[in-house]
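All protein chains of the complex are present and in place, except for one that has been dropped.
Showing subunit A:
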Amino acid sequence: MTTMNKSLIHLLLVCCGTGCVANGAREVYQALKDNLTSDDKAVLAATTSARATGCHGLCAQGPFVRILPEDITYCRVKAADIPEIVEKTLKQGEVVKRLLFRDRQKKTLVQGQNDIPFYQRQTRVALRNVGLIDPSSLQDYLERGGYRTLEKSLLDMRPEQVIEEIIKSGLRGRGGGGFPTGLKWKACAATPAQPRYIICNGDEGDPGAFMDESIMEGDPHSVLEGMIIAAYAVGASNGFIYVRDEYAQSVASLRKAIEEAENHGFLGENILGSALSFNIEIVRGGGAFVCGEETALIASIEGNVGEPRDKYVFPSEKGLWGQPTIINNVETWANIPVIMERGASWFTSLGTEGSKGTKVFSLVGKVANTGLVEVPMGTTLREIIFDIGGGVPKGRSFKAVQTGGPSGGCIPSELLDLKVDFDSLSQAGSMMGSGGLIVMDDRTCMVEVVRYYLSFLAGESCGKCVPCREGIKCLLEILTRICHGQGEIGDIALLEDIAETMQQASLCALGRTASNPVLSTLRYFREEYLEHIEGQRCPAGICRELSEFWIDPVICTGCGLCLPRCPVEGIKGEKKQAHWIESDKCIRCGECIDSCSFQAIKVK
């Protein structure tokens, strides 16, 4: 193994994250393996190694094959491209130009990952290994310095010192609430009862967010290492990772990592010869959003219906099976080993006064460079969405960015220079949440989006308390009416009234925050509500009863692109002449609008 490493010339990193796998990355990886080991390429096999890694971040351009040490990054690779990559790049040292990243702004081809603007403004802390290592290889993790901080913490530090370091780092939980992690640990350690438990919250219920998934998939050992360090700090005996039902690949990756960690003495009895004994078990969720809430999650692990309970007593005192329990989010756990390695003062040098470190965002929706982005806290929305994300595609205009999941809010373009951290987002009426940033353009109807969130929440409310159960239902009914063109003048006041009651009277945070989407859009997009109610018009052309489309004959070039996209043959016209829509046929699906490159199709 080591001798081969010495003569190793090329390292090929093939992204096998969920997004790239959906685009054929497994086939790419297999083709690479086949090509490297075929008879006549035996020499290559000895000097090249290929790794299937986690998400490289820029999922919009995947699948990726990245070649080190030259740092050649190939985008949108297909299995059929592999022979050419092997022949040209590996054997002859030539770059295959057509597979390089195309910088649309500068109109140049970019060779290295570090030269792609998307990556240049990022600081990868929680994602430090994702995309670089093979998650199934403990060896890869060790080569990146893995488990060294566990050793240091366990053998050179007292538990109180570990807790003190985490407190000093100012790390706040990345799962949404932003509670100081060190204080949570301290409270748990101070509770006399034994045994104590550690939980990793891998439920990631927010639709539109997938950073926890990418960490569990792409760097599972960093989560384990964080949890083991905490086990030492608070004296816990057992750990659980609760993974959401849809994340089969995360489960597989974690399972493998636990097995390897056990085989090498990082988990189990007397870890690294110390007095610490600790095990980790995976629990698969059942697909209920509310189970991401910590008390509901605990109920779910215990084998109950996942209903939250009142938090007069925190889980750090009475959690799983009534015992002291620390529950932290996946990204929070992944931060622990680096903080212990590089120290609290390094960590506090990143971020803002009230929010230290970095945050991983999933940048999705109507934005060019969709994917995962990690930046220091305090980076502005504009930098994230425009500089890193490349702005809104297809020549459309930015309308809002939704943060914080179903309990967050929509932030308008006036606030694009907002520095993102826990506190500034709350002040803007939204939330950090788990870090989903969903970009919306002028083809997104804010009223309909809020209706969507409430229908989501109506399905997810556990129904235990009345304000949440009935309140969401009422809000949803009113919003549905408005979207169908049956809104009434009094509706806006009614929405506000119900929303405020729910904020005050609900049992758990699901109900208390469910009104955020309503209140934030009423704050920033009240006009759009009025258009629906008074003007009987949906400016985005989404609510079918309130939309009508027409083709502007002056702009239409007659290219005919929209014609075959219409599912009901509702578009007519000759080539090179202005087209028109037969409005009695049109079902207002909007397919044509998205196909027209000239924005000739208008909403009445």
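One rule holds for everything that comes next: contacts are C-beta pairs under 8 Å (C-beta built on N, C-alpha and C of every residue); 3 or more make two chains touch, one makes a residue touch a chain; residues count from 1.
The working rule: contacts and distances are computed from a predicted model.
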{"item": "Among \"Protocatechuate 3,4-dioxygenase subunit alpha\", \"hydrogenase (acceptor)\", \"NADH:ubiquinone oxidoreductase 24 kD subunit NuoE\" or \"Transport permease protein\", UniProt-listed name of the chain not shown", "value": "\"NADH:ubiquinone oxidoreductase 24 kD subunit NuoE\""}
{"item": "Options A:P207, A:G354, A:G560 or A:G573, residue touching the unrepresented chain", "value": "A:P207"}
{"item": "Per the touch definition above, residue among A:A50, A:A231 or A:I301 touching the missing chain", "value": "A:I301"}
{"item": "Among A:Y141, A:Y247, A:F422 or A:F549, the residue in touch with the chain that has been omitted", "value": "A:Y247"}
{"item": "Those residues of subunit A which, in the complete complex, touch the missing chain", "value": "18-19, 21-23, 26, 59-60, 204-210, 213, 245-248, 283-289, 300-306, 362, 364-366, 370-372, 402, 405-406, 436, 438, 440, 444, 449, 452-453, 456, 462, 565, 567, 589-591, 594"}
